[in-house]
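My questions will all concern the structure given below.
And then chain A:
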Amino acid sequence: MEALQDPDKTASEQLAAVLRDRLAEEYGTGTEIVALVRLSGGASRETWSFDAVMPDGTRRPLILKRDPMDRQVDKQFEGVPGGRLAVDRWTEGRLLQLAGEAGAPVPTVPFFLAKDRRTTQGFFSHRMEGEALGRRILREDAYAVARPKLAFQVGHAAARFHGIARDLLPPMRGLPAAGELQHYRTIMDSFHQPHAGFEYGFRWLQERLELAGERYTLNHGDFRNGNILVNGDGLCGVLDWESAHLGNPNSDLGWMCVRSWRYGYHDKVVGGFGDVSELLDGYEAGGGGRIDPAEIYFWQVFGTLRWGILCMILGFTHIDGEQRSIEYAAIGRRAAETEYDLLQLLE
Partner candidate 1 sequence: MADITKNKAETQVRNLAAVLRGRVTEVYGPGTEIDGLERLSGGASRETWSFDALMADGSRKPLILKRDPLNEQREDNADSQFSGANVLLGVDRWTEGRLMQLAGEVGVPVPEVPFFLDANDDTSAGFVMQRLDGEALGRRIVREDIYARARPKLAFQCGAAAARFHNIAIEHLPSLPSLTAAEALDYHLDVIDALKQPHAGFEYGIHWLRERLELAGDRLTLVHGDFRNGNLLIDSEGLLGVLDWELGQLGNPLTDLGWICIRAWRYGYYDKPVGGFGEVADLLDGYEAGGGGRVPLETLRFWEAFGCVRWGVICMIMAFTHIDGRERSLEKVSIGRRAVEGEYDLLRLVD
Partner candidate 2 sequence: MPTDRPTAAELVEAVREFLADDVAPNVEGQLAFHTRVAINALAIVERTMAQGGAMDAAELARLRELLGQDGDLAELNGALSRAIRAGEMDGKRGALLEHLRQTAQDKIALANPRYLTPRG
């Protein structure tokens, strides 16, 4: 047990030194780092929580998100045309800043961490009070007042960041609907495990590509209950922008309606907390225009299919031995849930 904890301890000691130097530049010499804890154990990102204590004694609660020190590239997309739709830490932090400027609720990103000999690249954000666990947001009494507002608020927020002018955005990968569909089909084919249900979904979407819509904007890419921060009053932050890309903005709205983020509250189509009409009202109020529910339906089907393929990707990451993980193996079987959801959705 000792041996297991040691590397982590030294990692946090090394990081504390890096942070002290970096924060001295921002807040002045003598700024101390306290309560440094690693939040996520994910292999692809490191998230750390800590407080910066200024020389005058004031505290700033901060979050650092950086690339992992022992770089393990997400290999599951290797060899797949288009590669993984993910951005680097600098782009992610920059998108949070832009979204904030456009009026979407996001944590403030005060500064960045540049890559050097001692650290990978990362960005800092203010640590906000709130709940991000989807299950709790739907279940706990503390959010009873917030829940009825959320569908409208997430619609409103999406309209704000979808409206960011293209020329302000950092360079990002982009895929129009047809290209994205092809992207996931290629991945699925690479597993050599035919899924007639998903096949039917691909066919259905292909036939209705005109429903995808014409617009092409910033996409959050993982806009769902689980990546939003909520307090007693409602939405206070949109988190986790690492899957951001350029694409059809309705993709975010449809993704928010996939059943997997409803945590059992299936009658509330939007994240388990609201209705599509509220989502679309919020979107219109945020300046996104009036969206035809048929387009959301198209993107809900698309999202359901996409989640199924992502489950397969994780399952095969384990099966192929790239990263043996009981969690990935278990998620692999959740593809069946999405296949079921998909076929329930389709007429």
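How these were chosen: all candidates are chains of the complex that A comes from, given by their letters.
By definition in this document, a contact is a pair of C-beta atoms (placed from the backbone, for glycine too) under 8 Å apart; a residue touches a chain by one contact, two chains touch by 3 or more; residues count from 1.
Fair warning: this is a prediction, and the values are worked out from it, not measured in the lab.
By the touch rule above, chain A in this complex touches candidate 2 out of 1 or 2.
Of all the residues in chain A, the ones that touch candidate 2 in their complex are 1, 4, 191, 193, 195, 312, 315-316, 318-319, 324-326, 329-330, 332-333, 335-336.
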